[in-house]
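Shown here: the complex without one of its protein chains, the others still in place.
Letters A and B mark the chains as written, and numbering starts fresh at 1 in each.
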Amino acid sequence: MAHIEEHKETQIAQTEKQNYVMLNLGKTPDYGMPAFIQVVKRSLSLELLKGLGVTFREMINGLFRGKMHTTKYPFEKLPIAPRYRAIHEMLRLLESGHYRCIGCGLCEKICISNCIAMETRYDENQRKEVSEYTINFGRCIFCGYCAEVCPELAIVHGGRYETAGEQRAGFSLFEDMLTPIDKLKEQKEFAGFGSVSPNADENIKKTPLAY
Amino acid sequence: MDALMIGTIIKILIILLIVSAIAGFGTYIERKVLAFMQRRLGPMHVGPFGLLQIAADGIKLFTKEDIIPQNANKFIFSLAPTITAATAFIAMAALPLFPTFTIPEALPLIGGAIVPSVIADINIGILFILGTMAAGLYGPLLAGMAQSNKWGILGSARTAVQFLSYEVVTGLSVLAPIMLVGSLSLIDFNDAQIGGIGSWLIWQQPVAFILFLIAGFAETNRTPFDLLEHEAEIISGYVTEYSGLRWGMFFIGEYTNMVTISIIAAVVFCGGYNDIGFVSGWLLFILKVVFFFFLMLWVRAAWPHVRPDQMMWLCWKVLMPLAVVNVVITGIIIML
């Protein structure tokens, strides 16, 4: 996995270190003598061999110095960006373990591909309960509006991006997306759409609460 | 049927099988080498280190649907790949592949037989080889024209231009070594360089060696002269409409030609299969061939390909004059 960590280091942030230099190659000769002279010059200075040198060096680097780029994809996976919008997850409250969804239906309303459907009911504790919840991933375009509009940070995007299917419609139920109760400790907050911005505190107006 | 005939047939079979295998194996090596040079892993998942990838590809090629386009000339379309593959193997006949040896007495039946280094040691060996390889250009030419496809036609046009041009350079570049050795037989070339590294013809004919290599790349349709089937320009050129086994035969032909050129370069310029000190000629010969083969892959990884006009310019305005000058200078030196 070492090279995966290294891969992260060679992301765009590292661009500055690569020191690109623009070569001054002069004017390209069109024909005749100047072109001939250029060929002779380049041939005699063995420029072609430099190219061979570079590729050979890279081969040595790759083979013997552990600088191979390849990630063996289905067996090894690169970590995806925290704001990436893949298959949805339903989060739980960390304290009680109860799911966060309150059944307000905003995700259903805002969904532009109309792929979310939910049913709610009045439960025995006089609370609104989500009795059915499905997302049709065959229609979902992963726009992230549902996560953005969710007032409870209940529906978020997760990291499961392998979504190839054999059918057009692919329904996912509430329980499939819900964090398993035994994995509650591993539940992570989503950093993308709908999450609390780092400067959220600055944007909140003070409400008097004197008691 | 005498023993010579039987021995020849056996050798033909062995060479046919081994070289075919090498051609297949060559594709694996090529993919691996190119991958390594780009710091990739190449085929990894079929067999250990992806070794069985060749088998997998072979199965794929053999079982693929054989498609002949509706408006193609079916006979020529079917014939063309055979020409490429056949000429490539025929060229092998005059190539010395190993030192002459005697089969140990211990073996029954054939024990004690002397095995010559070549299938047919004909006195015009190199001429024969160049001739058959040149005949091989009918393969791409006919394939491109028979398939009724504009990319194919462009491919065959390029074949005609490229192969014909570089045939001249190949011929002229080996002319100087021939003048030095005074024979067309490759056995004689080998024998002429028996005296260690110093006696290699490369030192006497460096220009001829470089010219031969460049021409060899062009003849075998390798980068930077892979214009016949350059994907970015003409899809796949003359093999556009080919699939399955027929397509595979073009490849076998190409890789066989690569081996052939490597062997010629090793025999003509780099001391052939002669021993050097305690190092066996067998091993050295294989190493030399492998090096030239590797060089072809290496070049492919490093260099971009040239435009057709640049290639023609290089052939007629640079390489051919250089070859002629080289022949003249060689002649003068011999006369002196």
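Going forward, a residue touches a chain if its C-beta (ideal position, glycine included) is under 8 Å from a C-beta of that chain, and two chains touch if they have at least 3 such contacts.
The rule is simple: contacts and distances are computed from a predicted model.
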Name under which UniProt lists the unshown chain, selected from "Carbohydrate ABC transporter membrane protein 1 (CUT1 family)", "NADH dehydrogenase subunit G", "Phospholipid/cholesterol/gamma-HCH transport system permease protein" or "Copper-binding protein MbnP-like domain-containing protein": "NADH dehydrogenase subunit G"
Visible chains in contact with the missing one: A
Which of A:P79, A:G97 or A:P151 contacts the chain that the document leaves out: A:P151
Residue, one of A:L48, A:C104 or A:L153, that touches the chain absent here: A:C104
Contact partner of the left-out chain, one of A:A35, A:L48, A:A86 or A:A117: A:A117
Interface residues of subunit A (partner: the chain not displayed): 102-106, 108-109, 117-122, 126-129, 132, 134, 151-152, 205, 207-211
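Here, only the chains that are shown with their structure count from here on.
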Approximate Å spacing (C-alpha centroids) for the pair subunit A, subunit B: 49
Parts of subunit B lying in touch with subunit A, wherever the complex brings them together: 33, 36-41, 44, 298-299, 301-303, 317-318
Partner subunit B, residues of subunit A touching it in the complex: 36, 39, 48, 51-52, 54-56, 58-59, 61-63, 67-70, 72
